[in-house]
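The block underneath contains the structure these notes are about, expressed in structure tokens.
Of the protein chains in this complex, all but one are displayed in their positions.
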Amino acid sequence: MDFDFTEKEQAFRAEVKQFIADNLPPPEQRGEDFEKHWHAKLIEKKWIGFSWPKEYGGGGGTLIEQFILKEEMSKALAPDLGSDFMGLTWVGPALIRHGTEEQKKEFLPDLLNCRSSWCTGYSEPDVGSDLGSLKLRAVRDGDDYVINGSKIWTTRAHVARYIFLTVRTNPEAQSRYSGISVLLTPMNTPGIEVRPIVNIVGQHHFNQVFFTDVRVPVSARLGAEGEGWKVVMGALANERSGISESTGMERHLEKLKELARNSQKGGKPALQDAEVRRKLARFETQISAMRLNGLRNLTKQIKGAQPSSETSVNKLLRGILEIPMADLAMSLLGNEASGMGEWQFDALNFHGTVIGGGSPNIQRNIIAERVLGLPKD
Amino acid sequence: MDFDFTEKEQAFRAEVKQFIADNLPPPEQRGEDFEKHWHAKLIEKKWIGFSWPKEYGGGGGTLIEQFILKEEMSKALAPDLGSDFMGLTWVGPALIRHGTEEQKKEFLPDLLNCRSSWCTGYSEPDVGSDLGSLKLRAVRDGDDYVINGSKIWTTRAHVARYIFLTVRTNPEAQSRYSGISVLLTPMNTPGIEVRPIVNIVGQHHFNQVFFTDVRVPVSARLGAEGEGWKVVMGALANERSGISESTGMERHLEKLKELARNSQKGGKPALQDAEVRRKLARFETQISAMRLNGLRNLTKQIKGAQPSSETSVNKLLRGILEIPMADLAMSLLGNEASGMGEWQFDALNFHGTVIGGGSPNIQRNIIAERVLGLPKD
Amino acid sequence: MDFGFSEEQDLLRAQVRKFLEDQCPLEQVRQIAAGDEGYCPRLWGQLAELGWLGLTLPEEFGGLGLSWVDLVVILEETGRSLFPSPLLSTLLAATVIDQHGTAEQRQRWLPALIDGSSIATVALLDEQDYLVPQAIQLQGAAGDGGYRLSGEKRFVQDATAADLFLVAFRTGPGDDDLGLALVPRQAQGVSVADTEGWDRTKRSGVLTLDAVQVDADQLLGAAMLGAPAIASIIDYGALAVSAEAIGVCEGILNLTSQYALDREQFGSPIGRYQGVKHPLAEIYVDIECMKSLVYYAAWALEAQPDDAPAAIAKAKAYAAERTCNAGVAGVQLHGAIGYTDEYDMQLFMKRSKWSRATYGDEDFHYDRVAGYGGI
Partner (left out) sequence: MDFGFSEEQDLLRAQVRKFLEDQCPLEQVRQIAAGDEGYCPRLWGQLAELGWLGLTLPEEFGGLGLSWVDLVVILEETGRSLFPSPLLSTLLAATVIDQHGTAEQRQRWLPALIDGSSIATVALLDEQDYLVPQAIQLQGAAGDGGYRLSGEKRFVQDATAADLFLVAFRTGPGDDDLGLALVPRQAQGVSVADTEGWDRTKRSGVLTLDAVQVDADQLLGAAMLGAPAIASIIDYGALAVSAEAIGVCEGILNLTSQYALDREQFGSPIGRYQGVKHPLAEIYVDIECMKSLVYYAAWALEAQPDDAPAAIAKAKAYAAERTCNAGVAGVQLHGAIGYTDEYDMQLFMKRSKWSRATYGDEDFHYDRVAGYGGI
């Protein structure tokens, strides 16, 4: 057991810190063009797709270096590494594993150069986020698939150029998880219609996407027909430690402490209130545990273990933490809690992020069934 | 809406208070013979079975008067009203509703005069406390039933003279709840064997009771054959307001406040700790709600409504409250929490009382299914 | 001892519920919430005609002379339907005028508040967001036989709808130096701004006073009323919000139970899962407790005034904490659809957060309960 970093890793951390010091203004000073310039510099450093193999234009970084990069960026309140989160997280790794040479050539450079814009089509109406139940039908017709049905909760479908689309190509397959395929589909294909869904805070991220006789060439299929489940599950193997769950929470806790320092409770400084203090201490402890959980998982991955349900632990912790953290903020705000500030926004918006990766109850089911071996309900 | 009591009720409360002042020494001064003398006086006042009809030897008190009596007794830390809690709570009301004249004559006077000693046989191994699943078989053979099987968690079976025994007389009945009968069975009947079960705090209250070819005459059956479900459910109609749940908790809270007043936390008086204060205030609020819930239910009963799942609310609240109350006590005790005092005893023992009336999860199921109409799992 | 509603009260409830279901279903609530005014003057007029604006006020001014228990019945229903209107603000202001006003002041304002031609609200808090009379800072400078008020009042409910403000101010540091001024919207130096909040069915704003002259006859009760009178306004407000919160929780429970019955997964309704069932059972238990605590507090307000502050603190503490919890659980149990604007759950969730904060959250009131309970 050793939490120290190698000299090479320490040098890399220093490099990242220096880069940030040289290039990243504080959030309030970031102008309109900032992200464009910032991304150009990241592209130059090959820090977008940093852990992807060099042969595909990636940075060839190790998992630990990737962790260091993300940790420092998060601490500095930097924007995401790259402009196409969905594409970089899901599509790129899947392409590297399962793509044909043509597909790789077509899509990977754009991903790494911030010129792509992907959405992912998993959830469907009435079946929720369980991939095994997906119904969107793709019927082979000559060199095309013809797609009919609908996807829902499709984030950014209204601005994306492509959709990483999961379809059912064989409804008679033996298991619910076979018979699924992935099609890399341009959003401007005729027959695709997008209905916006506005969320609780008035933002338009989600959409429902309707497919009516949409024709996609067979060459757009990623991986073998009927092997879509494997393609999707493998896609995230690169980042399964759950570390990303904790870095965001660390930032969040710092803000919450700052709020507490500047708040009153019962006419006295809030930090004199034993309950407020212990709540903050409990959050800090839980978030420390999340960070360490992530590092333990990372170690397992480096040692070659296939990550399985580990991320569910940190996902569940985040789901359990976000609401009470926002809740403490609201209580520190007093009457202002009814206003429209950053914290009030979070207090509503967390409902979405909590659901995003599967609700806490879904994570509990995953742990109980896959780790503890309890029967399905 | 009116929380005031009538003059007659106020006079009755004064009478109870005076009686207590005259006859009830504080707990530490109660000698060995105390309960015997105390019960003799209660018998004289007809305060045992106080709300039972006068024609059966009861006190003929109203529900409100019964509430007043119980409330004052609880406040004064008096023992139970009567020596045979099970008999008075379950058996007496069921006898009054369903008993033959012979059965009433045989059993009611003893109940009211503290000469009885009943246990109740509901739970069985492997089927839990769901009466609909009971298996203990009673086969008609001439003028007898022949009983084979076993009951478990039978409180006081090792000292009781009779058991209020639920048996399955018709295994082919259409519904799981028909085909059940109640037999008033002497514990000294040949073929009954009692195995003690020691609980977590080393006490022997529970037993498993085995029945091997036990013969009980048909005349011992309470109510019609196959109508045992109705007999059992009706038995508690007299006391369904859930008030008894709250009076005990009120006493408990007073003790907890006293402990907090005399405790330190972090080197300072515990009552200066905002979290301790709010925890106590939350308990006080929840217990006030329990008391008022009980009074609302009582009002409904007085107005003639059949009580149904109302008690589940207070039962669930008690289940939710007892553990954190004991937990706060343990935290106030610091290192002493590992010792063997009254609070440490409670902290363990609550696990039993929580399970006693059906675990919190069972109460939640009852409310969700019977009140909210959600489907069974 | 009778802890139940009378037949008349049951009838009143049925009448209010029918009125709101017919006249202001949730589509209508959304429309009003999207508008500038924050309420519907037509419906407001109907409330007045039905007598509800004067429910608890004396008959001599056009009121019905009923009790706070009756008022609770109405508020449960306005909560349940998320009815957007300055009802709560006006009722509070009218109650305070009725209790503390001089004969002239009552005659001047109560009939107008009861017949709906005037809308009033209370302006308590200024700089410090701490809900005790002692935190009120706005100074009244004696002058011209009255006072001159300058400063800002925050968190004024229905500020933009009101044409009369009861403005709390002080003339010195003591508890006796607190008074309430009757300040009309059109008085010189008064300006009002809406504060945007997430729950647009409940409006709040900032009242700015720029050397506003308050004459002697505008001083409520013609005297500095002192801290206890101000504290009682907070109690009224806390009780009223708690009563509405019961309805809010009922709305959440109804919507979510129905969803749990309708929505199927693997061929059966999700309501069969204990992960869904148990939180719903807990919301039900909370509603029962909130009812008990609120009804008793409303009764105590008139019949056992000594016990009322503690009873109200308990009611609001419980309502604040558990209504907020019900809102969170309601959204979570709905999954993604609960997080959309188009589905109604979000309206209730936003209201649940408003209900928590307004007139004191659970920590504020539990601290009071601790004090009253000798803790």
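Annotations
Order of writing sets the chain letters: A, B and C. Residues in each chain are counted from 1.
Everything below uses one rule, namely that a residue touches a chain if its C-beta (ideal position, glycine included) is under 8 Å from a C-beta of that chain, and two chains touch if they have at least 3 such contacts.
Here the structure is a predicted model, which is why all the values come from computation and not from measurement.
Taking the complete complex into account, the chain left out of view touches A, B, C.
Within the complete assembly, B:360 is the residue of B:99, B:149 or B:360 that touches the hidden chain.
In the full complex, chain C makes contact with the omitted chain through residues 273-275, 278.
Within the complete assembly, residues 123, 126-128, 130, 133, 152-153, 197-202, 206, 264-267, 275, 323, 327, 330-331, 333-340, 344, 347-348, 351-352, 354-355, 359-361, 364, 377 of chain B touch the chain that is not shown. Contact between chain A and the unshown chain involves residues 1-6, 9, 64, 257, 260, 271, 274, 277-278, 280-282, 284-286, 288-290, 292-293, 295-296, 298-300, 302-303, 313, 316-317, 361, 363-365, 367-369, 371-377.
We adopt the following convention: only the chains that are shown with their structure count from here on.
Distances between chain centres, each the mean of the C-alpha atoms, put A farthest from chain B. Closest to the protein's overall CA centre, chain by chain, comes C.
The distance from the centre of chain A to the centre of chain B, with each centre set as the mean of the Cα atoms, comes to 53 Å. Spacing of chain B relative to chain C, judged by their CA centroids, is 41 angstrom.
Multi-chain contact residues of chain A, defined as those touching 2 or more other chains: 266, 275, 377.
Looking at chain C, one finds that residues 273, 363, 367 touch two or more other chains.
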